[in-house]
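Have a look at the structure below before the remarks.
What you see is the complex with one protein chain gone and the rest in place.
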Amino acid sequence: SPVAMGSGAFTLVLALALVASTTLALQCLLSGSWRSDTGCRMVVSFLSKDGSFSGSYLPGPAAGGSEILTSPLEGTQQDAGLVPQPTFSFTVRWQLRDSETARTTAFLGQCYVGTNGEETLHALWLLREAANSPDEDWKATRIGTSVFTRIK
Amino acid sequence: SPVAMGSGAFTLVLALALVASTTLALQCLLSGSWRSDTGCRMVVSFLSKDGSFSGSYLPGPAAGGSEILTSPLEGTQQDAGLVPQPTFSFTVRWQLRDSETARTTAFLGQCYVGTNGEETLHALWLLREAANSPDEDWKATRIGTSVFTRIK
Amino acid sequence: SPVAMGSGAFTLVLALALVASTTLALQCLLSGSWRSDTGCRMVVSFLSKDGSFSGSYLPGPAAGGSEILTSPLEGTQQDAGLVPQPTFSFTVRWQLRDSETARTTAFLGQCYVGTNGEETLHALWLLREAANSPDEDWKATRIGTSVFTRIK
Partner (left out) sequence: SPVAMGSGAFTLVLALALVASTTLALQCLLSGSWRSDTGCRMVVSFLSKDGSFSGSYLPGPAAGGSEILTSPLEGTQQDAGLVPQPTFSFTVRWQLRDSETARTTAFLGQCYVGTNGEETLHALWLLREAANSPDEDWKATRIGTSVFTRIK
């Protein structure tokens, strides 16, 4: 009947609308603002089609806030826009107020999308300070994890 | 006296020549071909003035040689041409013959120059496979070290 | 006045009682039952005066629950009963139903006590499988973090 047909069409439109509204949430993109579980903030301001991105990283209070300045980051996410839960990697080159020692952090992680469409970044990182010689290389690297959620 | 002047000038020229001949060795640049302690080969084919570089990574026999294809790498070295023993980071996106699972390795390290001018790269790396969900994230990441020497 | 005295004495007793009831919470001891953020359970059943302890580890559902059996753990906490937030280390030797490959996890962490007296264990771990040869050693080790809270 026309009524049933109308009802079917409405259901279809509704389903399409739901799919559309959740598309962004089901396909994680790194672009935007993120907060880490240690209170750091990360802004990914440019994400190119090939998945490479750039942005800046602002350390939290526990990271020695006054010493560390907003620092640039560069990275890549896997198959931007195609893979729903892409892996990613990025590097932060720390800008320090009073230090000559270079510090770099390399993050490697994956963006997961929850059933509610909420995105979470799980990452392991290595933090290295420049050492003077191979003899001192053994103590140059720290390790840890970070979990980021999107700032809305 | 002219003789003394000549001697002084000669000493200066000799000193400059020595500086010039050791400049490359004392100032590590990532560009070129490297072999890891596990038999992998790495070629850094392009190094820009700002320190970013690209190249390719060829796994060794123990890495499952036939499955893994030559894979692209992207990275950055610290203050190219200014710092004698720069830190660096780069990422390899593995090209696998038969696998749909994304694998990425992030290397973080430093180039050391020996007293004989020989360069050595010391790096720690994280290797991540894509996981299906946060529940399986705990087992996604391997860790290890690599030491690279220049292939002449 | 006697009334005031009584009131003062009561306050003192109350204060002492509060101190006593929070003493245990301010001095973290590993003994007891803990749950990890990935759903694993850990029971530290014996803690000796010198800080060494033993117990068992029960993997969660995401760890391949049916394959892994309850596994023994052995470890040490720093200066048991003297340091309020002791560091600790322990090792789990995994008991697997159907596997000949040895797997061991080494945890290294610290017990923190919150302002509410709640204890939390923060740990990094390395998980190693036996490899056949040094050539395959590079892929033998996984890494991650765990956070444990006390099961009451």
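Each chain carries a letter (A, B and C) given by its place in the written order, and its residues are counted from 1.
Here is the rule we go by: a contact is a pair of C-beta atoms (placed from the backbone, for glycine too) under 8 Å apart; a residue touches a chain by one contact, two chains touch by 3 or more.
Note that the structure is a prediction, hence the values are computed from the model and not measured.
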{"item": "Touch criterion as defined above, residue of C:Leu26, C:Ala130 or C:Ile151 at the omitted chain", "value": "C:Ala130"}
{"item": "Contact residue for the chain not shown (choose from C:Leu26, C:Leu69, C:Ala102 or C:Ile151)", "value": "C:Ala102"}
{"item": "Selected from A:Ser89, A:Gln110 or A:Thr141 as touching the chain missing from the view", "value": "A:Thr141"}
{"item": "Touching residues (missing chain, whole complex) on subunit C", "value": "52, 74, 76, 78-79, 83, 85-87, 89, 91, 93, 102, 104, 106-110, 112, 120, 122, 124, 126, 128, 130-134, 137, 140-141, 143"}
{"item": "Contact set of subunit B toward the excluded chain (per top definition)", "value": "124, 143-145"}
{"item": "Touch list for subunit A against the chain that is not drawn", "value": "38, 61-63, 126-127, 135-136, 138-139, 141-144"}
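Rule of thumb we're sticking to: only the chains that are shown with their structure count from here on.
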{"item": "Central chain (by mean CA position)", "value": "A"}
{"item": "Rounded Å distance, subunit A centre to subunit B centre (Cα mean)", "value": "26"}
{"item": "Distance between the centres, which are taken as Cα means, of subunit C and subunit B, whole angstrom", "value": "40"}
{"item": "Residues of subunit B engaged with two or more neighbouring chains", "value": "126, 141, 143"}
